[in-house]
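Here's the structure we're looking at; comments come further down.
What you see is the complex with one protein chain gone and the rest in place.
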Amino acid sequence: MNILNTLSILAAAPSEATAIWLPVFFWTFALVSVLSSLAVLVVKDIVRCAFLIMSSLSGLAGLYLLLGAEFLAFTQIMVYVGGILILILFGVMLTNREPLLIKRMKATGLVAPGVLAGLILFTAIGYSVCTVDWKVTDQPLPADADTPARIGNALMSDFILPFEMASVLLLVALVGAAMAARRGGAEG
Amino acid sequence: MMTIGLTHYLLLGGLLFSIGMAIIIIKRNGVAVLMGLELLLNAAALNFIAFSHYTVGDVRGQVVAIFIIMLAAAEAAVALAIVLNIFQHFKGIEVDEVSTLRD
Partner (left out) sequence: MIFGGTMLSNGLVFARYSLAEWIQGLLGDRLEMIPEWILFPLLMLAGCLVIIGFITVFALFAIWMERKVSAHMQCRLGPMEVGFHGALQTIADGVKLLGKEDIVPRHADKLLHYLAPIIVFAGVFPLFVVVPFSEKILISDINLGLFFVAAVGAVEVVGVIMAGWASNNKWSLFGAMRAATQLVSYEIPLGLAFLTIILLAGSFSMVDIIHQQEGWLSNWFLFHNPFMPIIFLSFFTASLAECKRAPFDLPEAESELVSGFHTEYSGMKFSIFFLAEYAAMYVVCAIAAVMFLGGWSTGIKPLEAWLADSAGNPMREVLSNTVHLVVIVTKSMFLVFVQMWLRWTLPRIRLDQIMHVCLKVLLPWTMVAMVATSAIELCWPGGNMVLTALTIVIWSIPLLWTLKAILDMTVGIFLKFVPSGR
């Protein structure tokens, strides 16, 4: 049972499987996130919009995996699905006036300017991205690099001030949101 | 297909950013505008991670992306509290009807 031997033969990287499957995964995740965010533009039902935006952000989490940021990918799933989606759905249901369960948004305005602005923005970004000659490093992080440990070290050394400020900001947001959401608002 | 490089991720980030911007402009529902905002933040985070992976080769970009996710969470909580307040004052959350600072 020479397991490790066969493993080392197969584990030689960059391998054939990387070359074939990485683009497949990239295009799948990219299509998921782009198509569902485009659908948000068209769909009228606000709850469907919330689920679509979640699918878009989950596709982004998949892209983070491909970029070797698995910690971020799982954080993305945890924060957006476990936190923000629930918040958004609460927001939708607490601001529901009609007795109907399926809530439709009012007709949208500013369609032409919105589409135009998006197109112009994308053209500008696309032009600048394609014209710049990006300096790609020849030493990317190895696949077995312990990214969570590295992130932890970075947070506790180089980024200690932003980290502490983030904790203060979260506290302020917590208190502020609790105050503002009370019935009657701040003056009540 | 072809090999995936930095440009692909940057273009995808740009595309998502543009879509997010279009959502913010087109939608009138406050909660939907919030969704567009989340998309903007995430497009930026994708760019940071792509740069971190392709041009630097360390985790600093990922740390910035963590701060972005954290900010998005804080922003969503506060914004939804504000949306609730707007709903109580204006009996609706269509952002273009909210045009007065005081009643």
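Brief remarks follow.
Each chain gets a letter, A and B, in the order it is written, and its residues are counted from 1.
Rule of thumb we're sticking to: a contact is a pair of C-beta atoms (placed from the backbone, for glycine too) under 8 Å apart; a residue touches a chain by one contact, two chains touch by 3 or more.
Just so we're clear, the structure is a prediction, and the values are computed from it rather than from any experiment.
Here is the thing to keep in mind: the chain we left out touches A in the whole complex.
Summarising the interface, subunit A meets the missing chain with residues 1-3, 6-7, 9-11, 13-22, 25, 45, 47-48, 51, 54, 65-71, 74-75, 77-78, 81-83, 85-86, 89-90, 93, 101-102, 142-144, 146, 148.
Quick note on the criterion: only the chains that are shown with their structure count from here on.
Taking the mean of the C-alpha atoms as each chain's centre, subunit A and subunit B sit 9 Å apart. Interface residues of subunit A facing subunit B in the complex, by the touch rule stated above, are 19, 22-24, 26-27, 30, 33-34, 37-38, 40-41, 46, 49-50, 53, 56-57, 60, 63-64, 66-69, 71-72, 75-76, 79-80, 83-84, 87-88, 90-92, 94-95, 97, 105-106, 108-111, 113-115, 117-119, 121-122, 125-126, 129-130, 134-137, 139-141, 147, 150-151, 154-155, 158-159, 162, 166, 169-170, 173-174, 176-181, 183-185. Per the touch definition, subunit B reaches subunit A in the complex via residues 1-12, 14-32, 34-36, 38-39, 42, 45-46, 49-50, 52-60, 62-63, 65-67, 69-78, 80-85, 87-89, 91-94, 96.
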